[in-house]
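Missing here: one protein chain of the complex. Every other protein chain is in place.
Each chain carries a letter (A, B and C) given by its place in the written order, and its residues are counted from 1.
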Amino acid sequence: MAEFLSLKEAVSKYIHDGDTVAMEGFTHLIPVAAGHEVIRQEKRDLTLIRMTPDLVYDQMIGAGCAKKLIFSWGGNPGVGSLHRLRDAVEKNWPNKLEILEHSHAAMANAYEAGAAGLPLAVLRGYVGSDLPKVNPQIRFIECPFTGERLAAIPSIRPDVAVIHAQRADRQGNVLIEGIIGIQKEAVLAAKRSIVTVEEIVDDLGASVNACVLPSWVVSAIAEVPGGARPSYTLGYYDRDNAFYKDWDAIARDRDTFLAWLKHNVIEKGAAS
Amino acid sequence: MAEFLSLKEAVSKYIHDGDTVAMEGFTHLIPVAAGHEVIRQEKRDLTLIRMTPDLVYDQMIGAGCAKKLIFSWGGNPGVGSLHRLRDAVEKNWPNKLEILEHSHAAMANAYEAGAAGLPLAVLRGYVGSDLPKVNPQIRFIECPFTGERLAAIPSIRPDVAVIHAQRADRQGNVLIEGIIGIQKEAVLAAKRSIVTVEEIVDDLGASVNACVLPSWVVSAIAEVPGGARPSYTLGYYDRDNAFYKDWDAIARDRDTFLAWLKHNVIEKGAAS
Amino acid sequence: MEFTSSEMMSITAARALSNDLICFVGIGLPSEAANLARLTHAPDITLIYESGTLQTRPDVLPLSIGDGELCQSALTTVSVPEMFRYWLQGGHISVGFLGTAQIDRFANLNTTLIGDYREPKIRLPGGGGAPEIATSAQEVFITVKHSRRTFVKDVDFVTTVGFGRDGKARDNVPNIGRGPTLVITDLCILKPDPDTRELVVTSLHPNVTREDVIEATGWDIRFADELEITPAPTHEELAVLRSLKERTHAHHSGQQ
Partner (left out) sequence: MEFTSSEMMSITAARALSNDLICFVGIGLPSEAANLARLTHAPDITLIYESGTLQTRPDVLPLSIGDGELCQSALTTVSVPEMFRYWLQGGHISVGFLGTAQIDRFANLNTTLIGDYREPKIRLPGGGGAPEIATSAQEVFITVKHSRRTFVKDVDFVTTVGFGRDGKARDNVPNIGRGPTLVITDLCILKPDPDTRELVVTSLHPNVTREDVIEATGWDIRFADELEITPAPTHEELAVLRSLKERTHAHHSGQQ
């Protein structure tokens, strides 16, 4: 059953140095507050997994939490580059960052296969692409029935998955609504999971086929209103598009970034 | 875009002798009225695909529509055998019926892979079972990453899929709610599809992540209130459990079955 | 209190369940036992039916795994592919409940046919979810009426693996559950021998003798050294079971 903890306790208990961590949310419901708590607790040598790294991983990479990144599109959507990610990859700042690069389709299938308890995912992928040349995880198999050559990749099974969701009920069941992305798959594929929610309610108000995670697949739940900002939570607050634009300038320079981090993350304790 | 047709026109236009036909609905939303129309139009040499054949396939097999059945559990749930199915398999009445038998997990994965446009499905299946000895479709592959031996089966891609659903809107989009079973996968995996619905409305009233099929993946929609009876449609009518029990006696004897068929199906024209 | 052998089976099976279990429930006796447990000592037990209904709390026993009430009382209802890929194959099911037509000494199950596959004397419904429940659930409970018809020396067909015809089918197969850990019949309780995996009678139901079990078994059945007696059903167990079945009967026949 899911444990109700503060964000601080949840991150401290369930995320350890050296873990593979998937903090998913496809533009929507990005667990940014949890990312900030990881930074505050100075976790190190993490392998970060995320289809679209977004600002939250740019900040964690810039803060030195990560030794490796597994991703499929590393930009600031509609704005430009993620400058901390580029600084790490191009200039090894603040530390060398190993990268493992896939396509979106491959990572989506890899999470799905992870949730399905399989060791591999099979897709019609990477035809004619150079990615297999730089990513040893990408293999090809032959269909035993048609002989078709299909891509095979290892399933994603992180040590811990962190997602944000609209709400949880008092038994620890979690409702995810709107762009549900890869949230369910990340939690089911992981050994441990933390879910930050906007609120804890008596009744989820879920429709008959809604995306609901039963409490017995979640390790910890933390009530963190606004836990996705500057990303958004459908039904609660909008995406702070202006901040996504402002981030370009903040992250571009190491010192401005470090100053922003100190003021907005390090010195701002999470609700303990 | 989906065409609005009468049930008679839809079956006549989209189901042809010799087709592979998947009429899915996992206990819920079984397209029984469509099955009766197939019987009335005396379709022949069909390969019927259905995880749980249920009464509708028992009737179609007894009426001589099928030359082959692909299934994973062929009983009358909570009651006993499907006697027309047994008669065909054990005594070749009314005609020889070839069978290809899978497990539920295998067929569910095969439909899913069909909807995903893949030639095969991979699952941790059939460990220690004799089914691979009697079903040449079941092969085994080795995971290139872990060496684990996994089952591989051809994906299911029927000529036509038939399902029942709660409602469609005037643009031909279809809402499926409750036990949604394998409905979406059957339609997406098929070349052609017929959807019978309880009603056609202005607004589907679908929640944000509801199971909705866009009109551009459906060939024909027919408004057939009660089209699932004696199965049921959540929000419209309950399962006629009493009839499921009565069916045991009706189907047990060939003549009683033929009499029932004549009176309740052959002579009862579908809404033309 | 008078009780039938079938009641004894349901009650014994229900006792084996507990609050923290996630239970994959089949139709018939498994559903009876799981809901009885939920209505008595294990109110928080999680029941899952193959049709996609997660964490459901039906008021009456479903006639099929896809009854409407299962969906309405569920936490949510997922698609059938998701049920088999994420919830079963993903390893979340602690106990898979299975019934069977035939069972052998290594708990292999036959629900496919009696006779030869090409020309079966009797064609049975088939495996359904069982073949993968048997390997993806963390452990499996089997409930079956005890007779020479069901307890056969060799099953005509291994639809669903117990431990294989030689007891070794699960040896060094990765990522699968422990297999059958409990077989409950109307006469007794059996458990697999930890080494040979052969089923051994560990407890006789009240008023059942060794001879009754020997008589009803198609192979020379083994008995545990310390053979127990299964406690008789209590008042409460029988009362709850009977009211559940009455409610169910009224509900299913009432509907037209």
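As a working rule, a residue touches a chain if its C-beta (ideal position, glycine included) is under 8 Å from a C-beta of that chain, and two chains touch if they have at least 3 such contacts.
These numbers were taken from a predicted model, which means no experiment stands behind them.
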Considering the complete assembly, the absent chain touches shown chains A, B
Per the whole complex, from A:20, A:47, A:103 or A:166 the residue touching the absent chain is A:103
Please pick, from A:19, A:37 or A:112, the residue that touches the omitted chain in the full complex.
A:112
Among A:4, A:73, A:93 or A:145, which one is in touch with the chain left out?
A:73
Of the residues B:79, B:100 or B:212, which one touches the chain left out of the display?
B:212
Considering the entire assembly, which residues of subunit B contact the chain that has been omitted?
112, 115-118, 173, 184-185, 188, 206, 208-212, 214, 216-217
Subunit A residues touching the omitted chain (full complex):
26-28, 51-52, 71-75, 77-79, 81-82, 85-86, 89-90, 101, 103-106, 108-109, 111-112, 123-131, 134, 146, 148, 178-182, 184-185, 211, 232, 234, 238-242, 244-245
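By our rule, only the chains that are shown with their structure count from here on.
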Please give the intersection of the contact partners of subunit A with those of subunit C.
B
Just give me the whole-number Å value for how far the CA centre of subunit A lies from that of subunit B.
39
Per-residue overlap in subunit A, given as positions that touch at least 2 other chains:
117-118, 208-211
Would you give the residues of subunit C that are in contact with at least 2 other chains, written as numbers and ranges?
71-72, 77, 85, 89, 136, 175
